[in-house]
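Left out: one protein chain. Kept in place: all the others.
Chain nomenclature is as follows: A, B and C, assigned in order of appearance, with residue numbering initiated at 1 for each chain independently.
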Amino acid sequence: MTALWRRAAAELTGTAALVTTVVGSGIMAQRLSSDGAVQLLANSTATVFGLAVLIAVFGPISGAHFNPVVSLADWWLGRKPQRTGLTFAEVGVYCLAQVTGAIFGAIVANLMFDLTAVSFSHTTRTGAHLWLAEAVATTGLVVVIVSLIRHGRTAVIPAAVGAYIGAAYWFTSSTSFANPAVTIGRAFTDTYAGISPAGIPGFVAAQGIGLMTALALIAVLQPATHTESAATTPRA
Amino acid sequence: MTALWRRAAAELTGTAALVTTVVGSGIMAQRLSSDGAVQLLANSTATVFGLAVLIAVFGPISGAHFNPVVSLADWWLGRKPQRTGLTFAEVGVYCLAQVTGAIFGAIVANLMFDLTAVSFSHTTRTGAHLWLAEAVATTGLVVVIVSLIRHGRTAVIPAAVGAYIGAAYWFTSSTSFANPAVTIGRAFTDTYAGISPAGIPGFVAAQGIGLMTALALIAVLQPATHTESAATTPRA
Amino acid sequence: MTALWRRAAAELTGTAALVTTVVGSGIMAQRLSSDGAVQLLANSTATVFGLAVLIAVFGPISGAHFNPVVSLADWWLGRKPQRTGLTFAEVGVYCLAQVTGAIFGAIVANLMFDLTAVSFSHTTRTGAHLWLAEAVATTGLVVVIVSLIRHGRTAVIPAAVGAYIGAAYWFTSSTSFANPAVTIGRAFTDTYAGISPAGIPGFVAAQGIGLMTALALIAVLQPATHTESAATTPRA
Partner (left out) sequence: MTALWRRAAAELTGTAALVTTVVGSGIMAQRLSSDGAVQLLANSTATVFGLAVLIAVFGPISGAHFNPVVSLADWWLGRKPQRTGLTFAEVGVYCLAQVTGAIFGAIVANLMFDLTAVSFSHTTRTGAHLWLAEAVATTGLVVVIVSLIRHGRTAVIPAAVGAYIGAAYWFTSSTSFANPAVTIGRAFTDTYAGISPAGIPGFVAAQGIGLMTALALIAVLQPATHTESAATTPRA
């Protein structure tokens, strides 16, 4: 097992790079086009590519969660019959690294596009239908990751998670944040991918509901087998 | 073999997610752009990604048919020399789960985009050239799936089926529904991806003709070998 | 070795499907958008997906050449030290099947889009810079296929050839036909992807020059090893 500090560094770096990808490509898309679907296509395509690569690069070090929801699922599913996955304390370290990285990633994107390092977003993202969308998006994300691990298909997780998010950008009304750390990071940029800080609690709560829905669905569709040694940590 | 109820649950969930992807991404695309090709590019790209992931996730549970045509092909090709694949009764259960899931998926998409849960489509899709397109699209889909199974290349089926549909969205005039359950589900949304209920019979009939054409083509190009144990169920 | 008639049937069917993909997606793109780059992006994306799937499906039967240039390369590189690959007579059968399939594929696309079965293209495609582009595109195609076979990476050939053509659509001024059979087939549709019959000889000649350039380049960069058993037939 890699040392915790190194895993935390990987989570921080990877989450930063993920948010830089999301925010930066959003700025570029918005500057270059006035067609909303072209903007989102550029933004989602860049995220698909970036996320897949980041999971492949950091998966063997930290599991490449980049997402508190995934770290919590890892802890929950790894409690028994014998402890595998993260401990609850490690989840705390992961989440801290993820949130820190997400904020740092937004700042890097802002600076690369010659903007103020931090300016909070004014994009309002609230409403029951957006929260439903976040719950659905998060449910899907966790089901995809856990299912592929339980099928022993960890090698395809980078591509599959990238592809899932690429679809979810489009099939949800919220463009699928599906990640509390990234949601917080995206509040630090007043650009295309931003979210007003006031929108964070609703999104994070919906993502939490999505996590619980996913765990219920997994219990029905993908019950664990006794021989599993690692619950959800992708070792892609 | 996974219990039938669990396989049916997987077919229902997977088909729901597929229709949510198709319908939801269509709504998003239509709201964001007035360029018809940009809309279809967004819609088809989201479907490629979503479908590939869904097959990877549900394939090991139920075969990830999500499509009565595929379940029928599985039954037909698995009749002899020794029974493999689905029984005819199981095909019935699969189809019921698929249609139920498809309708549910359309409703989820509608709700995520703040629309009425159900509103039947007014998009007329009839005409000999569209039926030819559906027959061609369905022929291709079945040939792709069965060929890859017979070549022992099940690991690439998720990506290949996604890619096939991504091409067929564009090379057919009907945008390649190629799936009776999804066709029915898409009648439950009066948005981009909808089909007026009156158009369903023609599409389903054409898809049936496509299935028969595919089985004939397979008999010529990809005759079964005796050592095959499972006919068409992808275990991706 | 699969019987010649079955391999020819696979070449005919596969080349037909390839031309249906190219022509059909071109018609769809042109009808839906007035932005030339969006049209070509749709056309090229559909071709990438379709071509990759077709090679995966038909590769184990016939080698999935779909292209007289590839069949000729297979014959040339397989002459010695011991005969492998196609005989010269088989190349003739392959080419006939490919050209027949290509024409048939254009007709299917025309009919699916409610057009006359055959109408010859009026799109003039002549000029030294287009011929240079076709020579470059064909050189690259043959180098890619032969290199991957010689590296023993046949499993990636479907994706790699699809990706190569996806790039070559854009980096060549001719949109990379790179295939005499497909060039002939595309004369049979007066739509987006068409080529006026008068343009065929120049394109085919340039493609022949590309083949010879590729064989020279391969001799320098990728000399055959003695242990090779099949020269260029992808068994993907």
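The rule we apply is simple: a contact is a pair of C-beta atoms (placed from the backbone, for glycine too) under 8 Å apart; a residue touches a chain by one contact, two chains touch by 3 or more.
If you're wondering where the values come from, they're calculated on a predicted model, not measured in any experiment.
Asker: Quick one: which shown chains sit in contact with the chain that's not drawn?
Answerer: For the complete complex, the undisplayed chain touches A, C.
Asker: Which listed residue, A:S33, A:T84 or A:T123, touches the chain dropped from view?
Answerer: Considering all chains, including the one not shown, the answer is A:S33.
Asker: Write down which of C:V53, C:V136 or C:A178 is the residue touching the left-out chain.
Answerer: C:V136
Asker: Touching the absent chain: which residues on chain A qualify?
Answerer: 6, 9-10, 13, 17, 20-25, 27-29, 31-35, 38-39, 41-43, 45-50, 52-53, 56-58, 60-61, 108-109, 111-114, 158, 162
Asker: Residues of chain C in contact with the chain that isn't shown?
Answerer: These residues of chain C touch the chain that is not shown: 35-41, 45, 48, 127, 129, 132-133, 136, 140, 143-144, 147-148, 151, 153, 156, 160, 163-164, 166-167, 169-174, 217, 220-222.
Here is the rule we use: only the chains that are shown with their structure count from here on.
Asker: What chains touch chain B and also chain C?
Answerer: Of all the chains present, none is in contact with both chain B and chain C.
Asker: Return the distance between the CA-based centres of chain A and chain B, expressed in whole Å.
Answerer: About 28 Å separates the centre of chain A from that of chain B.
Asker: For chain A and chain C, let me know how many angstrom lie between their CA-based centres, rounded off.
Answerer: Each chain's C-alpha centroid was found; their separation is 40 Å.
Asker: Touching two or more other chains, which residues of chain C qualify?
Answerer: none
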